[in-house]
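Note that one protein chain is taken out, while the other chains of the complex remain in position.
By letter and in written order, the chains are A, B and C; residue numbering begins at 1 in each of them.
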Amino acid sequence: MSHRLAVLLIRCPDRPGIVAAISRFLYTHGANITDLDQHSSDDAPGTYFMRLEFQTEGLDQPLEDLRPPFAEEVGRPFSMDWTLRSMAERKRVAILVSRQDHGMLELLWEWRRGDLPCQVSIVVSNHPDLRSATEALGVPFHHVPNSREIRAAAEARMLELMGNVDLVVLARYMQVLSPEFVRRFPSRIINVHHSFLPAFAGADPYRQAYDRGVKIVGATAHYVTAELDAGPIIEQDVGRATHRHDVEDLKRMGRELERRALARAVRWHCQDRIIVHGNKTVVFA
Amino acid sequence: MSHRLAVLLIRCPDRPGIVAAISRFLYTHGANITDLDQHSSDDAPGTYFMRLEFQTEGLDQPLEDLRPPFAEEVGRPFSMDWTLRSMAERKRVAILVSRQDHGMLELLWEWRRGDLPCQVSIVVSNHPDLRSATEALGVPFHHVPNSREIRAAAEARMLELMGNVDLVVLARYMQVLSPEFVRRFPSRIINVHHSFLPAFAGADPYRQAYDRGVKIVGATAHYVTAELDAGPIIEQDVGRATHRHDVEDLKRMGRELERRALARAVRWHCQDRIIVHGNKTVVFA
Amino acid sequence: MSHRLAVLLIRCPDRPGIVAAISRFLYTHGANITDLDQHSSDDAPGTYFMRLEFQTEGLDQPLEDLRPPFAEEVGRPFSMDWTLRSMAERKRVAILVSRQDHGMLELLWEWRRGDLPCQVSIVVSNHPDLRSATEALGVPFHHVPNSREIRAAAEARMLELMGNVDLVVLARYMQVLSPEFVRRFPSRIINVHHSFLPAFAGADPYRQAYDRGVKIVGATAHYVTAELDAGPIIEQDVGRATHRHDVEDLKRMGRELERRALARAVRWHCQDRIIVHGNKTVVFA
Partner (left out) sequence: MSHRLAVLLIRCPDRPGIVAAISRFLYTHGANITDLDQHSSDDAPGTYFMRLEFQTEGLDQPLEDLRPPFAEEVGRPFSMDWTLRSMAERKRVAILVSRQDHGMLELLWEWRRGDLPCQVSIVVSNHPDLRSATEALGVPFHHVPNSREIRAAAEARMLELMGNVDLVVLARYMQVLSPEFVRRFPSRIINVHHSFLPAFAGADPYRQAYDRGVKIVGATAHYVTAELDAGPIIEQDVGRATHRHDVEDLKRMGRELERRALARAVRWHCQDRIIVHGNKTVVFA
């Protein structure tokens, strides 16, 4: 079904006439809108966000040929940031892991079942442990040792191995990435943090949560920025804790929350459902 | 803020060009779209649903004068069912209750605080018990005894008292309404049923839930149709139950769920966020 | 039903034989245990917590006469902190509020319906606004202006008015209490903070949550200690937020969460279901 759909994602200064201009353009070229979601930020001057799905069968020309006229007639006049993509094109995804397998396995599993619309092209780990689990699911695995001292070389090697990926997923990758690495993938690195951010940023959040005696624990999927654990939040999930939960129980429960929050965030990214605005996200889920 | 907004609610056969036609019309007349939500049903031939909020300050004419040209240029050509309403107009709401106060009090309370955008014009009960609680919140209360034998007369009296209301809310009204009464308010009577429908329709659902040993109980707000507990569902809410909950515990927990489901359903109705389609609802929440 | 029940609440160093000693004592005196909950902390040396409900009809002597032998035969040998209370005795509760009514109304409402087993003896506010709402529900209301400059006098006046209360509830009381006041009510002042602590402690948490772009917001009921917003957490509740929620929407949603978290915390306290241990709570809910 989705092979004949395209997605238009837009951000621009808010002003009257945007919907009219876009919908007229699409209608004129034979696109049939099947889904439309939009949002205006309430800061001043406002910003306008839109996600549009349309069927491409009736187009009067190939999708790629629509880009230049769209840029000229709509994009430039409204000062838009925009992307236009066929949903048949799958984003290429690299997964970075350390030793914990739950985040990675959830993604690979959903992907194998067809529930994650992307191409998982590689798994890279700073430990060799998950090689067989990864390869058993048909995905190439590379062991690239990493640590503070050898970070530059390790990252260079990873970039070489990953090639031209659209998205990097940190599925519990226990190494800090360099600012240079992060800058290469703006709003294109997703991390899962094992707490309900901004509570318990930093190390060992389940221990922190246990010590504070919280009654609800959480997990957070967010885009990675230069500042640790402070990037735009995409999705969070929570579960109830009681005095009976020790740290190991919280970790076990947390793994379930991490899997859910991460899988949703990656799916939404792959479906072009997320627009970053400042340090926040608009998610058209 | 919301005084200068209007809502356009639309249902029509799905076909290309709807968004373009509507947005061009609004743009031409100076309306600035601030919120737009739409949906296409996936049955064939499809049905298209849309909700649009726009600012009315820049309109080239009064809102009411837009109706005839909209009907001619957009409504008729696309065979639309549509309503266009200023959000400054408050819907008139009648609440029917019996002895239980929680649903009614939740609504009156939210309404007093300004969180429920409507005009609660009357409370009618078949018992006198809630008179002082109602009047203390500034709402007229009428006691109209009702039972199967005197139903026709009771309903006639209620209609007379309610006058021209836009919505009737059954906040645990323990009398069955006649088909004639229901027919006067198509998709304009909201009931709260104290179970997770379609499970446990009919009488004493908490007892039924207890006897079945379910681990989650619920409440359902729905539009009333001729068939009991079978109308279009608007909202449901749930809570966890364990073997420790007896029937009274389930009732207590259920009251919280009923309050939440009912309050959301009434708010959404009053904000023109609901479109009924067959026996289901589209809720632009 | 609950008039013939008593509750025994216990904290002591963990060691073998505690359950045996308590249950033998109760059995010998004709008490029939109907509910028993216990927990051992996993720190070393461990602490043991227990809550026991038993029927008092078969007791061989009045409940109060059981206290001395229990202290001698069980309490002292096991170095217990313990309370023994008939559930027919209702705790006396004072509610402190400022201008926001939702927390107070939720409590008064549940109390009037019999769902909150306590005696709400007084409402004190630093503003006069909620007088009529309080008095309409049959509870005395006192206006005691308060501010940093007159805090000592204001608190003295409040103490005089409250008399001998068992629990003080801060239902959005926007004044800081003095350390002296807090010290008078150890683990007997419950506050509701309008965020998911420890995230967004301090002022204007909904604004903070909005600015951070979180996808879930929360509310926290906790015991008050000398350090602001850092006392033992009793209960938390959460709800989903999206980019569509502005600060006012978060506040509205938050009011619902605050009401639920606060009502549960107060109910559990009044039913002797909570034991404070260090900066955490054991909640036998």
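What to note about this one:
One rule holds in what follows: a residue touches a chain if its C-beta (ideal position, glycine included) is under 8 Å from a C-beta of that chain, and two chains touch if they have at least 3 such contacts.
Note that the structure is a prediction, hence the values are computed from the model and not measured.
Of the candidate positions C:P13, C:G58 or C:P186, contact with the unshown chain belongs to C:G58.
Looking at B:G75, B:G103 or B:P232, the residue that reaches the missing chain in the full complex is B:P232.
Residues 16-20, 23-24, 26-27, 30-40, 58 are the ones on subunit C that touch the missing chain. As for the chain not pictured, it touches subunit B at residues 39, 42, 49, 196-200, 212-216, 218, 232-238, 242-244, 246, 279-283, 285. Touching residues on subunit A toward the chain that is not drawn are 101-102, 105, 109, 113, 115, 136, 252, 256, 260.
One rule holds for everything that comes next: only the chains that are shown with their structure count from here on.
Subunit B and subunit C touch with mostly matching residues; of the residue numbers seen at this interface, over half occur in both copies.
The chain closest to the protein's centre is B, with centres computed as averages of CA atoms. Distance from the subunit B centre to the subunit C centre is 36 Å, each centre being the mean of its Cα atoms. For subunit A, residues that reach two or more other chains under the stated contact definition are 39.
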